[in-house]
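The complex appears here without one of its protein chains, the remainder shown in place.
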Amino acid sequence: MIIVIKDKATDNQVNELMNWLEGFRVKTNLVTGVHSRIIGLIGDTTSIDVDAVNAREIVETVKRVQEPYKKANRRFHPDDTVIEVRGRKIGGGSLSVIAGPCSVETEDQLMRTAIAVKEAGADFLRGGAFKPRTSPYAFQGLGKEGIDLLIKTRNETGLPIVTEIMDVSDIDLFADIDVIQVGARNMQNFTLLKALGRSDKPILLKRGLSATMQELLMSAEYIMSEGNSKVILCERGIRTYEPETRNTLDLSAVPLLRQKTHLPLVIDPSHATGVNSLVEPMSLAAVAAGADALEIEVHIDPKNAWSDGAQSLTPEQFKASMEKIRKLEKFVKTEL
Amino acid sequence: MIIVIKDKATDNQVNELMNWLEGFRVKTNLVTGVHSRIIGLIGDTTSIDVDAVNAREIVETVKRVQEPYKKANRRFHPDDTVIEVRGRKIGGGSLSVIAGPCSVETEDQLMRTAIAVKEAGADFLRGGAFKPRTSPYAFQGLGKEGIDLLIKTRNETGLPIVTEIMDVSDIDLFADIDVIQVGARNMQNFTLLKALGRSDKPILLKRGLSATMQELLMSAEYIMSEGNSKVILCERGIRTYEPETRNTLDLSAVPLLRQKTHLPLVIDPSHATGVNSLVEPMSLAAVAAGADALEIEVHIDPKNAWSDGAQSLTPEQFKASMEKIRKLEKFVKTEL
Amino acid sequence: MIIVIKDKATDNQVNELMNWLEGFRVKTNLVTGVHSRIIGLIGDTTSIDVDAVNAREIVETVKRVQEPYKKANRRFHPDDTVIEVRGRKIGGGSLSVIAGPCSVETEDQLMRTAIAVKEAGADFLRGGAFKPRTSPYAFQGLGKEGIDLLIKTRNETGLPIVTEIMDVSDIDLFADIDVIQVGARNMQNFTLLKALGRSDKPILLKRGLSATMQELLMSAEYIMSEGNSKVILCERGIRTYEPETRNTLDLSAVPLLRQKTHLPLVIDPSHATGVNSLVEPMSLAAVAAGADALEIEVHIDPKNAWSDGAQSLTPEQFKASMEKIRKLEKFVKTEL
Partner (left out) sequence: MIIVIKDKATDNQVNELMNWLEGFRVKTNLVTGVHSRIIGLIGDTTSIDVDAVNAREIVETVKRVQEPYKKANRRFHPDDTVIEVRGRKIGGGSLSVIAGPCSVETEDQLMRTAIAVKEAGADFLRGGAFKPRTSPYAFQGLGKEGIDLLIKTRNETGLPIVTEIMDVSDIDLFADIDVIQVGARNMQNFTLLKALGRSDKPILLKRGLSATMQELLMSAEYIMSEGNSKVILCERGIRTYEPETRNTLDLSAVPLLRQKTHLPLVIDPSHATGVNSLVEPMSLAAVAAGADALEIEVHIDPKNAWSDGAQSLTPEQFKASMEKIRKLEKFVKTEL
């Protein structure tokens, strides 16, 4: 951490600041220039709050040199994290495909979708039982009944299931779920993150609508700091001013987060674009950019879906896209 | 709601769509032009999901004409909502000032701050016991102990207290709190909103970092649809690309939300700007724009604050600002 | 400027970098810590390109400590700039009001509007002769004829005129204009800025739709570095994701730019909000925040305006707003 001191600060004030900083068990190093003095901190600055330093009257500006996350940091964990779920791996070289409906609606809908996505080559089944909807008057998900249908479908098809938790109080219902998803709106629900950190389930953590990549990593750190290192990061589009797509897919997150963290990286082209016809090209782009997994919405009857129909693929569309995705995956792995 | 049909749709498809729509108990009205057909819906379209309509293959585009919120809508509740808390009113003409530290740190810190802000003319005491922090290694708040200190300070000073809830599971701890705050990161924590909707406490709901005004109103609707109509809306800055301020204060939210809703409107200049020296001018601007209340961070010793020191006022600064704020309030009420 | 060196850099590489930096006539100061080395630069770093430093292989990160603008910088010019135009002043304590139609349409329209805004207390007449329109099929302005009508109206009413230039090639047409406006879309049209820097006219420079405050100051610096110090800065809303308003008015720009620069600051509530009914409350807020001037669109017949009718005030509305604005101005100047 580097701290630039204001011109007018007295030596006493600078010394007092340095003493305070050394209380965090870091070494300080003062450089005196013609117009400014700079304090460099040496050691582990993770526990020092940049805002608290900034609040000191004599501080002109502060810059953190080292990242404020440790357990999610590739610097300290050079090898890729690979997460195993019922014999399938996320991360570490193969491309996982998570597919299924936005919401679990009926047993028939879920089972038919599961069978279709499995045949098309999906590795995991997704489906929402608890749905975060903008309107209280919209369908809120089947809740426990949805969880039960997912488990039943998993048991019949063998596809591990991924489903979203919305609140700590529901955590017991997720005991038999394979991968617990934290949605974009809950990325900074820290109570929930801590509770999931005490679980041993893989957590699929979605980037918030306006979260920076560093904030996403800090939210992963919340889970990991409680003991659960099985975190999967998901870019699902960020909010911008562009109205043509629901969100703007920030695909550069894949190679950039790859440098910063060892955690697996998922792209959700369905929520990122909100447009059915953009899902395939953005899936292919994600594979070329090096994503570890895709999460794609598929519905047997999008026009009658209870939520998010506009971005869902039909089973036929998904099958056609999967053929291209798998071909490209193989090419990328063997030829590039 | 207006639905534009694609050119190529057949009459059968259009009829099927109209039948489906009438299932929501609205009337449909088909207009046939040279190049396009339009369906107009008449009646209460609140329960119709725009995305679901968009997902229909033959739909070119959909436009909602009426707002999707009812209980928060000024159209149906023309009179301003005024919320009474221990004899003080929020909304309805007078300016309420909520002041206090970002975090409750110690009994001494809280009590001294409370006495100072009361003397300067604040109406409510704020202070965080549960703190949503980006880093798991930062101070997370005193929790229950903080709640107890707030209550003790309220009982001694008479200032009603405003403090943030982070999770449904903590709700019992807030039984003796006067106003429960929902932070920006929890604005779409729908489980929490519904639970607070079943409480009878006033809820101060902060706009999310990238929430639209309509989404803020929909979150208020979540609370109100469960029976609690005591909702106070707070603009606290939105996330933009500008690095000089922590967030960008969207002050136009005051007159715009005033047109759309009857709920009281609070401005938080401290979080919106993140800069101590901008708090006073933005407070004055908020009063001139017609805000019902201000929420301002004050700390007896900002440079040693455990969180958010850079944006906190000292008691002396707050006192000086309050003199201007109260003068301006009186002028605005009597002269403009 | 502070430069953090990567761990793996050799001493030779660091020395080479320091030699290169000293070529810019600054002193370098190397600090060696346990994990990192830092170079501090002392002297005038304005001519050093941060990107160029960042491009050096051994550089981890760079931070500029001093602002990259000089002539626009309050640090070097503590006194407020006051710009005189035909006996009227912009900056320095009084509030100037610039009012008039978006576009000059006809002699009658312009003259009637000018008379109305003058009677209501406006100090300057605005009106566009060259109009930057998103669509090539929209009205593009009257061009030279519009300039002539503005001059004629100025000569009859005495109101100095403010109008927008879109290209260097038109500059001769502006010889008799009082204040030349540079629109948001041209804020980084550097060829135009340099040419205006060689003029002696006051320049009203509008912030770009997604320009940072520092970029706005750098564009002012372009004009000033060529010799013209009569620059007026205008905040007119920035582009965000919020759809209710045309742009988001960043009113914190007033107190923040006040700290950073000595140039006068104008707020344009008409373009910032795009909504007629928000113009008055945002004007009052701007006055309370300390703006030096307001630029407000007024049209004698908004519903038939050739451009921007939705945000224009009628003369009656403008008159009513001006009464409040002038009352508030007086109050702010004498009482706060």
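Lettered A, B and C in written order, each chain numbered from 1.
Assume a contact is a pair of C-beta atoms (placed from the backbone, for glycine too) under 8 Å apart; a residue touches a chain by one contact, two chains touch by 3 or more.
Just so you know, these numbers come straight off a predicted model, no measurement behind them.
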item	value
Touched by the hidden chain, restricted to displayed chains	A, B, C
Sole contact to the chain not displayed, among A:2, A:17, A:278 or A:313	A:278
Full-complex contact with the absent chain, from A:65, A:249 or A:263	A:249
Identified contact with the non-displayed chain, of B:153, B:181, B:212 or B:240	B:240
Per the touch definition above, residue among C:32, C:54 or C:106 touching the missing chain	C:54
Contacts of chain C with the absent chain, listed as residue ranges	46-47, 49, 51-52, 54-57, 68-69, 132-140, 166-170, 185-186, 188-192, 194, 208-210, 215, 218, 221-222, 225-226, 239, 302-303, 305-310, 312
Contacts of chain A with the absent chain, listed as residue ranges	210, 212-214, 238, 240-245, 248-252, 254-256, 259, 272-273, 275, 277-278, 281-282, 284-290, 324, 327-328, 331-332, 335-336
Interface residues of chain B (partner: the chain not displayed)	2, 4, 27, 29, 31, 33-36, 38, 40, 42-43, 60-61, 63, 65-66, 239-241, 243
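The definition used in the following text is that only the chains that are shown with their structure count from here on.
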item	value
By mean Cα position, the chain sitting nearest the middle	B
Size of the rotation, in steps of 5 degrees, that lays the CA trace of chain B over chain C	180
Centroid distance [mean C-alpha coordinates] between chain C and chain A, Å	39
Interchain centroid distance [CA atoms averaged], chain B/chain C, Å	31
Shared interface positions of chain C, touching two or more other chains	240-241, 243
